[in-house]
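Here the complex is missing one protein chain, while the rest keep their positions.
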Amino acid sequence: MTAFVAALLNSFDIGILLFIIASGLTIVFGVLGILNFAHGALYMTGAYLLLTLMRTLEIPFWMGLLLAPLGVAMLAVAIERFLLRRIYHRHPSFGLLLTFALLLIIDDTVRLIWGSGYHIVEPPPALRGAMSLFGVTYPLYSFFTIAMGILIGVAVWLLFHRTRIGKTVRAAALDPEMAQAVGINVPLVLTLVFGFGAWLAALGGALAAPMRTLGPAMGDTIIIESFIVVVIGGLGSFPGALLGALILGGIHGFGGRWLAEWNIVLPYIGMALVLLWRPEGLMGRR
Amino acid sequence: MRKKLQLGTLLLLAVGLVLLPKLSPFFIVFVATEILILGLFATSFNLMFGYCGLLSFGHGAFFGTGAYVAGLLLQHLQWDFFWVLAVAPLAAALVATLIGCLCVRLNEVYFSMLTLAFGMMIFAIAHQWRSVTGGSDGLAGFPLTRVGLGLDLVLANPFHFYYLTLVIVGLSLAAIYTLTISPFGLILRAMRENSERVAFAGIPANRYRLYGFILSGLFSGLAGALFAAFSRVAVPEMAHWTQSAEPILMTILGGSQFFFGPLAGAAVFLGLKTLITSYTSEWMIYLGIILLGMVLFLPKGIFGLFERWLGGRT
Partner (left out) sequence: MSFPFLEVANVTKSFGHFIALRQISLTVKEGQTTALIGPNGAGKTTFYNLLSGRLQPSEGTVHFCGRPVSGQPPHKINKMGISRSFQITNIFSELTVLENVLVALIAHLGQGLHFWQIVHRDKQLASRGMAMLERLGLSALAGSRAGTLSYGDKRLLELAIVLATEPKLVLLDEPTAGMTPEETHAVIRLLRSLADEGKYTFLITEHDMNVVFGLAEHIFVFHRGELLAEGTGEQIKANPEVRSAYLGEEVEGC
């Protein structure tokens, strides 16, 4: 029983974090039509920025959690404004190639700045230690991430469905020409959405930092996981990102415990099954 | 007139390549071999990109499969190299069939995303499956056997290997070229333009895309097998996306709309790589910058600059 609860908590923990990250990817695709290959690299940059803020500038975790994603978001805004914008009207391959090039650049830049070694970020003193739930002892920080994940998820949903900003963004996504005609500054919306997507990725990175070792390949794994999440859930669908992330979290949580040797290929098998059965994703539009 | 010029250049190139070992130092032959192998890899990648309009980020999976199967056959069974070259591409084609079935049914964006993911899956498998693939160390030290077929060639001799590579790559490129000027090639080009229209004209578009994908994987696997013999190793990195990025950049450098674009791009790419890696080990960042530059400023590649002079598209 405790094994089951532990696996469940693990799944949720991984899943919720993946949800935050993948939702950034799917939102950017939904609004800009661009699949950002560098999304994982931005996640990694968020984590590394937090590391530097905490270690070199001795800024407390909470401040770092606020600042690091903002820093990455600003980088993303610059990327959109000066690079991405030039290739919107061109063939989709250009967008893919461009973000792929950014992936290579950002990945290696991180390696250049922070080295190829591994780093550790300590959770803030308030969140060290563990808590017991249903007979399972679980790190306090994990509960924090789960709570944060739910909070962010709800906040983003409200943002897009209940606020004027959200409506503006959705209008710009659905019909940019019409939106422009009624006075919406579509280019600005696109820039901000791209920045927002990057913010989500970096926030995921900063949140994940105390739980995972920081290494040069952390962006690589995350982008693949994000792809798997959005394929399962449906590219462009926000609830799909949640569903996909929870499923993938489940595969990791339960698969990791009971099917360890298959652990590497299980997510891919999961993705392949969805592709065979419902190629556009479980919540994708047909 | 243009046709004569093109044929003439081609002939000159062929003669030059044949005479190369007689005229140049060993090092040049070495580089030329690598250019030929990677040029084949890039040309088969371009079968999907330039002709079908589908951008695969996972072609390293086929390259790596070809390399590993070749390495395994040489290591455990010591087959004649001829048979290794016959079987390894088939293994890659099998992997391409499995992956392709899942990837070609959706649009371009999904295709790119999925090929990246499945390519990395092959990387992960190669990395983890210690017992078969040697894990992160890969396969090394496998013997280079005779070529077989009664040919008195010693693979370990770089000049012999160069000529073998020249013949194999030459024949492969000829085969791919035949494909592109066949009805199949025209259908692929039409699908790049407008795959819906092709379906409405009676062609099962997804199936044809799959066939293209399998053929592309086949020749990529052949390149991988040659590369394994060339570099004497088969490592997981061959299936990583950083490897998959190389044929992409080579093709973009040379020009995806020209048959010899990828091969020319391979030559330029290797030149750049040799230059840059002599200064720094962080080569990826430069790869990225060059790719970025090409995408923004020179999307048609170097051949694209001379488009009018060369007589236009494939």
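In this document, chain identifiers A and B correspond to the written order of the chains, with residue numbering beginning at 1 in each.
Definition applied: contacts are C-beta pairs under 8 Å (C-beta built on N, C-alpha and C of every residue); 3 or more make two chains touch, one makes a residue touch a chain.
Since we're looking at a predicted model, the values are computed, not measured.
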Interface partners of the hidden chain - shown chains only, full complex considered: B
Contact with the hidden chain (one of B:8, B:143, B:204 or B:293): B:204
Contact partner of the left-out chain, one of B:9, B:107, B:136 or B:194: B:194
Contact with the hidden chain (one of B:83, B:129, B:184 or B:283): B:184
Chain not shown, touching residues in chain B: 178-179, 181-187, 189-190, 193-194, 196-205, 208, 211, 313
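Quick note on the criterion: only the chains that are shown with their structure count from here on.
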CA centroid of chain A to CA centroid of chain B, Å: 33
Contact footprint of chain A on chain B as seen in their complex: 49, 53, 55, 57, 102, 105-106, 108-110, 112-114, 116-118, 120-121, 124-125, 128, 241-242, 245, 248, 252, 282, 284-285, 287-289, 291-292, 295-296, 299
Chain A to chain B touching residues, read off their complex: 29, 35, 37, 83, 86-87, 90, 92-94, 96-98, 100-105, 107-109, 111-112, 220, 224, 227-228, 230-231, 235, 264-265, 268, 271-272, 275-276, 279-280
